[in-house]
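Heads up, one of the protein chains got dropped from this complex, but the rest are sitting where they should.
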Amino acid sequence: MQIGMIGLGRMGANMVRRMLRAGHSCVVYDINQKAVAGLASEGATPAASLEDFVQKLEKPRTAWLMLPAAITGAQVAKLEPLLEKGDIIVDGGNSNYRDAVDQASRLEPKGLAYVDVGTSGGVWGLERGYCLMIGGPDEAVKHLDPIFAALAPGAEPDTSPARDTAGPGAPLDHFGTARLGYLHCGPSGAGHFVKMVHNGIEYGVMAAYAEGINILKAANAGDSHRPADAETTPLGEPQYYRFDIDLPAVTEVWRHGSVIGSWLLDLTAGALKADPALQNYGGRVSDSGEGRWTLKAAIDTSVPAPVLSAALFDRFSSRGESAFADKLLSAMRYAFGGHAEKPKE
Amino acid sequence: MQIGMIGLGRMGANMVRRMLRAGHSCVVYDINQKAVAGLASEGATPAASLEDFVQKLEKPRTAWLMLPAAITGAQVAKLEPLLEKGDIIVDGGNSNYRDAVDQASRLEPKGLAYVDVGTSGGVWGLERGYCLMIGGPDEAVKHLDPIFAALAPGAEPDTSPARDTAGPGAPLDHFGTARLGYLHCGPSGAGHFVKMVHNGIEYGVMAAYAEGINILKAANAGDSHRPADAETTPLGEPQYYRFDIDLPAVTEVWRHGSVIGSWLLDLTAGALKADPALQNYGGRVSDSGEGRWTLKAAIDTSVPAPVLSAALFDRFSSRGESAFADKLLSAMRYAFGGHAEKPKE
Amino acid sequence: MQIGMIGLGRMGANMVRRMLRAGHSCVVYDINQKAVAGLASEGATPAASLEDFVQKLEKPRTAWLMLPAAITGAQVAKLEPLLEKGDIIVDGGNSNYRDAVDQASRLEPKGLAYVDVGTSGGVWGLERGYCLMIGGPDEAVKHLDPIFAALAPGAEPDTSPARDTAGPGAPLDHFGTARLGYLHCGPSGAGHFVKMVHNGIEYGVMAAYAEGINILKAANAGDSHRPADAETTPLGEPQYYRFDIDLPAVTEVWRHGSVIGSWLLDLTAGALKADPALQNYGGRVSDSGEGRWTLKAAIDTSVPAPVLSAALFDRFSSRGESAFADKLLSAMRYAFGGHAEKPKE
Partner (left out) sequence: MQIGMIGLGRMGANMVRRMLRAGHSCVVYDINQKAVAGLASEGATPAASLEDFVQKLEKPRTAWLMLPAAITGAQVAKLEPLLEKGDIIVDGGNSNYRDAVDQASRLEPKGLAYVDVGTSGGVWGLERGYCLMIGGPDEAVKHLDPIFAALAPGAEPDTSPARDTAGPGAPLDHFGTARLGYLHCGPSGAGHFVKMVHNGIEYGVMAAYAEGINILKAANAGDSHRPADAETTPLGEPQYYRFDIDLPAVTEVWRHGSVIGSWLLDLTAGALKADPALQNYGGRVSDSGEGRWTLKAAIDTSVPAPVLSAALFDRFSSRGESAFADKLLSAMRYAFGGHAEKPKE
């Protein structure tokens, strides 16, 4: 089967590779022509322009976009006049699901299908396969099934003893393709909605590990001096905080048989093994939108999300965004109690 | 090797079985003599009383306790006068790590070793092995190594593509036994400290999934009527909330290749598959202490833990513990704005 | 000066009364003609229909709307064709500030001014005056100054010893009218934006008191029995929780000289005095939108708001919205540990 890919960054390029390996053919386009040439040398069909890209696609055409959310809309606008009834646009990036709802209702009358595919797997997807959360009209999604099957991990032996295991040859159960790593979640927007919540959960899970490991790191607080002034809480029972915890070893042991085993823990243990003090990081944590949109959805639908919001707001704080609020607190403390700020030690 | 086990509930009984299967011998005691008889029929040596239990142990004796935290201290007090210099008490339950610090400093002068073993794995541990986080004096921990090795999962093929994989026959790396699923974390108390934080993280990870899935469930909010009164926020854009998400299928697909794959997700997908509406649960979530103690440790050591605390407090709220606070909010709203509470729909 | 008021609920009716007392004249309209007749008997000019309302207004007309947010937009749409260039629409309700931004940019080309007035003061405003946060074009806001001055508290003796006090006759400082209780905050939308954040803060302040008082109420926990099972955290040191705190008296004493004195505390103390167990409340706490919108603004602008979000989500939870998430937690606990839910005592 043939497909066209626009956007050959980390994600897009590896997805093309995985499709090529599965025997599909790919027309590729990017404003960075080096990226195009690189994939051409691996067997993809290069396109020199958007027009060239569209021309090289067999009908019905499928144009799959892997672009930053801020750019996707403009690219769709350029692409749209070049396409014909029956063609399919796939947005596989981290766009807001609302864009897919809007685009689909706009493009449907023109006979164009808009399919949103939330894609998880990161840099490991090439090897491991991508988990795909798909929204869009039935026909288009069905048409793309071979592509989804190629990108997804496929049937793996179920290694979790907590599950009814089904070997690779077993028939699919009522979840259809879920066990293969891809799922048609609903109409246009449903794929990105599910991916959005996936990332919202990801923020929370990551923060849970990070906070816990930070507590382990502080387990030797009883060995440090704490000044005895009115601005500092005394550590009443230092005898309970005299542990020097080996963080790489602890995160490793948790990977084997504990309740909190996970792929994120695998990665954390690997990162701590390579760099126990994490000296290569400054601690300014980006967020690319899904965590925010998850919270907005929670707010709109009256769903409490205290953990997911705490995780998001910590990322904001890590980038200095609470500075003015903190100054206000110090100003209030000075105003009512004459408390002066203590300098950084 | 021989060991004695006191407390034959879910955890204790299965741990005895796993040790028996590995060729160790076990003396077993419980106030519930049926539990004792049951394990005797599986090859354990039954003890009729604490005195009998101690008498049947070879020196140096090892008495392993698997009891609720509220009972362990009293049991140690009864056991202590029956033991001799060189004997070992193991607390494998979910006790506060501070108890281990205190017990060890009290028992050490008497020549008794106190080993605290945080044990994760739940009802799956019999089959899957237990992740063991161990605190205590070097000699005693070394002495018990064959027991730990039998209880732990042991070397598994490393299925995570994110890790340097090392097959079952590969030499252990610098983490020593961590790759086998057990780890000597430090002096007495260190094992339960690490287990405590493990459970604190567990609360956070669980809450992240629960909140996210609750948002997915509400993705059809745009199909519901929301009353147009001053006490209700209008849902401005219902067109973005018209998805009926198949929760069992989504949690299943996330298991395959996504960033948030984990054992807790495996269990969640299984639970939702068996009972999609979770009708068997009322939503009153217990907590058994570790989450609380994790937060107290965070507070003592000045470590921010907003996610872990939100997860804990949600459990309290699930049991109705915010009721009076909520009444206060309604009372304030009535007082300043004349707002009357809306009845439950 | 003359003004027209649409919406004669709690807020609208009292605002009319306060304007009448200040010597202004008011044309009043409501779909509830009883409300219209009531205010007519107090000196207002009744309107039988929207057309009648508009006809009775002197030019340039000012139509002030005090309606639920869900209705305001539709009312503006009906009103708009009846108005002429130079007329002013005031939205004094709790609308989303985005509506004001949109309405203003739509109506400005037609020569209609849109003024948004965030109004705080609740049922006490008639007596105490309303705090007004105003957005809109300079000319319209200036035109309405006598109305704002009548509605606002006006110059009060500054009773806070923490402030440079300025008596009622003192000249206004560089904040212009802020000391009188009303402020032109910026262009259309700015008034409701400031009021939105005001309410977001209100949620946080209310929750701080409610949580703290709930802790005081639990200060006798050491006198209660806590079951000794694996699902219940033991209360290690009951001797520290044997206080029976008199909540009405404590909230009263805090009103006199403490750092946390506030009007909300005044109201809380009054509510607890009248009904110490708050038996008249069920604890289902409504939210009318501003708290949600405040968080969305925080999310859009990358500002951490962990306290304001915790306060909002607690309101959602008070109405049962975390039920499914809590069931998921119980299901996970059962799945990994065989933990059964404990029934409500």
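Each chain carries a letter (A, B and C) given by its place in the written order, and its residues are counted from 1.
Convention: a contact is a pair of C-beta atoms (placed from the backbone, for glycine too) under 8 Å apart; a residue touches a chain by one contact, two chains touch by 3 or more.
These numbers were taken from a predicted model, which means no experiment stands behind them.
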Legend entry - Residue in contact with the excluded chain [from C:Arg17, C:Arg98 or C:Lys342]: C:Arg98
Inset, instruction - Would you indicate which residue among C:Met15, C:Val54, C:Val115 or C:Val194 is in contact with the undisplayed chain? - result: C:Val194
Inset, instruction - Identify the residue among C:Lys56, C:Arg179, C:Arg292 or C:His339 that touches the chain left out of the display. - result: C:Arg179
Legend entry - chain C, residues in touch with the chain not shown (by the definition above): 97-98, 101, 105, 120-122, 124-125, 127-133, 152-153, 156, 159-164, 175-183, 185-187, 189-190, 193-194, 197-198, 200-205, 207-209, 211-216, 218-219, 221, 233, 235-237, 239-246, 248-250, 252-267, 269-270, 273, 294, 297-298, 300-308, 310-311, 313-314
Inset, instruction - Kindly note down the residues of chain A that lie in touch with the hidden chain. - result: 9-10, 68-71, 94, 96, 122-124, 206-207, 209-211, 213-214, 217, 228-234, 236, 263-264, 267-268, 270-272, 275, 278, 280-289, 292, 306, 310, 314-315, 317-339, 341-344
Legend entry - Positions on chain B contacted by the hidden chain, ascending: 162, 259, 292, 295-296, 299-300, 302-306, 309-310, 312-314, 316-317, 319, 321-322, 325, 335-337
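As a convention for this text, only the chains that are shown with their structure count from here on.
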Inset, instruction - From the Cα centroids, identify the chain that ends up most central relative to all protein Cα atoms. - result: A
Inset, instruction - On C-alpha atoms only, rotate chain A onto chain B and read off the angle in steps of 5 degrees. - result: 180
Legend entry - Centroid comparison with chain C (C-alpha atoms), farthest chain: B
Inset, instruction - Return the distance between the CA-based centres of chain B and chain C, expressed in whole Å. - result: 43
Legend entry - Mean-CA-position distance for chain B and chain A (Å): 28
Inset, instruction - Would you mind listing the residues of chain B that make contact with two or more other chains? - result: 122, 124, 207, 209, 211, 213-214, 233, 236, 263-264, 267, 270, 306, 310, 314
